[in-house]
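Remarks on the structure that follows.
What you see is part of a larger complex, with each chain still in position.
Chain nomenclature is as follows: A and B, assigned in order of appearance, with residue numbering initiated at 1 for each chain independently.
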Amino acid sequence: MQLGMVGLGRMGANMVRRLTRAGHTCVVYDVNPDAVKSLEAEGATGAASLEDFAAKLDTPRAAWVMVPAAFTGETIDQLAAVFEAGDIIIDGGNSYYQDDIRRAAALRERGLHFVDCGTSGGVFGLERGYCLMIGGEDDTVRHLDPIFKSIAPGFDAAPRTPDSRGEPSTAEQGYLHCGPNGAGHFVKMVHNGIEYGIMAAYAEGLNVLHKANVGAEHAGGGDAETAPLDHPEYYRYDLDTAEIAEVWRRGSVISSWLLDLTAHALRQDPALGGFAGRVSDSGEGRWTIHAAVDVGAPAHVLTAALYERFSSRGEADFADKLLSAMRKEFGGHDEKPGA
Amino acid sequence: MQLGMVGLGRMGANMVRRLTRAGHTCVVYDVNPDAVKSLEAEGATGAASLEDFAAKLDTPRAAWVMVPAAFTGETIDQLAAVFEAGDIIIDGGNSYYQDDIRRAAALRERGLHFVDCGTSGGVFGLERGYCLMIGGEDDTVRHLDPIFKSIAPGFDAAPRTPDSRGEPSTAEQGYLHCGPNGAGHFVKMVHNGIEYGIMAAYAEGLNVLHKANVGAEHAGGGDAETAPLDHPEYYRYDLDTAEIAEVWRRGSVISSWLLDLTAHALRQDPALGGFAGRVSDSGEGRWTIHAAVDVGAPAHVLTAALYERFSSRGEADFADKLLSAMRKEFGGHDEKPGA
């Protein structure tokens, strides 16, 4: 079938490629004309403006919006202005699901259908396919099924779960209609929250391994202001974290795609010299915590993973200064200079 | 080559099977004679006692001990009593690496070689192979290489990490000599610490999804003693966690073996009715935290994952009662009865 794509960054462009390969036809638009030209060369129909984009799409139109989060709202508004009742707008970005609910209601008043689609896959999506978490009305989502099926990784992307029988469900092909509007981005949001937690688990554990030689390095012990190592003889391992990440990839309980990436990163540079350790976070991690707090679900791990990113960027500095100040108040302790 | 195996539970027996299939010969012993008989039927040489076991092994002997943690120490002692200088004892269980250091030193005084081998793989090890994390002297570990290679999953168990070239390292075959004695169990310990963190990340995230319908269920809001839901309209999703776990298996950033297992468990019973939620923990998770504290590595996530297990077993009860008592003291709040 035909799909319009607005936003031809890496993810949008690769989705167009997956669709084209699968025999669908794509009308494409981007604020950057070069991005449009590039995909035209691969067989897509380019549009020069959103008006042109709307004109080139058959009705009822279906357009997938894949632009940076900051521009999603206005892009959808502009699209809605040139679309007609019965048309469908799919938000494939990382929007806040609460915005979806409002947006869907506003579009519905004008007869437009809205679908929120959380998309995971990263830079490998062209080959791997994208995991799709979808929210919207039943009819609309069903209508778009051929599109979702082609963007998703497909049944062969993973061994079938034991005890699953019969015709593969869409989940077994890598896409799922999760519920009404917002449900897709809600599930994607929590997906990212989990991602933060898993990443932190590897990072913390590998940091322990990284420090496993402190007993050899600090033979002298601590001082009055820092806890000495009670048993330095137990921390004299000069471990190769790159090889350890590699060995865990085979047969261990903690093998995963994120571990594959970790092994690759450490193989390239075990010292990770290209990074300062200022870890960014995007909205989903934060929204997951808002949701956990709202529904009353304890989420120690997911929250700690988010806060560690805050701390990595110096956001705890005032708190830390206050702790040093209190220590000086009650114990007369001056702060120790850094190494 | 030849290997002796002491302890023929699921893991020990399956290792013998992997070794036998690979052309090695095994002498086996267990306190349970039926376990010995069963493996004799599959081609292993059974032993009636540890003395018999020692007698049937060629020198220098190599014996793998795979017994429950509580019996590892005494089994090794008994084995050492019937072994001779030059022989090798491998501890494949979940021993504390600090015990390894002491044990290796004691055995070394008597001319015996000790190898600590952390083993991951669970009930699927027979087919998948076991990920091996090894600590010990270079010569000894090199001598045992054919054994480790056959127990490990092998190169094909995972796609090769990009940018890796040439002859595959042992890590790329699923086993790694991590360092001197204790290093194998140290790495396995942290592996399990990470495992706790990853498991908790999935569990917490899926719990948020599980509760995503509280806005529909508790339309009435809270009361003076419990925070009401500020926006119930945002929490009206009746999500299918089993299908969500399934869809994440394909193409998403959080795909992993633990997710595969989660999808299977939820497919069997989305309500998890067979479980009360009292989560056990074994030593490795605790030891990982001891190590993190000792080396000064912040491990918010790994520690929270451990403490959540404690809490699941009621270990926070006194603390919780104290919190309710304080609330009553300053606010006159009586505790609310449970639902």
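To be clear about the criterion, contacts are C-beta pairs under 8 Å (C-beta built on N, C-alpha and C of every residue); 3 or more make two chains touch, one makes a residue touch a chain.
The model shown is predicted, which means the values in this text are computed figures rather than measured ones.
Identical protein chains form the entire complex, numbering 4 copies in the structure file, with 2 of these shown.
FYI, only the chains that are shown with their structure count from here on.
Between the two copies, chain A and chain B, the Cα superposition rotates by 180°, quoted to the nearest 5. Note on chain placement: the centre of chain A and the centre of chain B lie 28 Å apart, centres being C-alpha means. The touching residues of chain A, when paired with chain B in their complex, are 97-98, 101, 120-122, 125, 128-133, 152-154, 157-159, 161-164, 169-176, 178-180, 182-183, 186-187, 190-198, 200-202, 204-212, 214, 227, 229-231, 233-240, 243-244, 246-260, 263-264, 267-268, 288, 291-292, 294-302, 304-305, 307-308.
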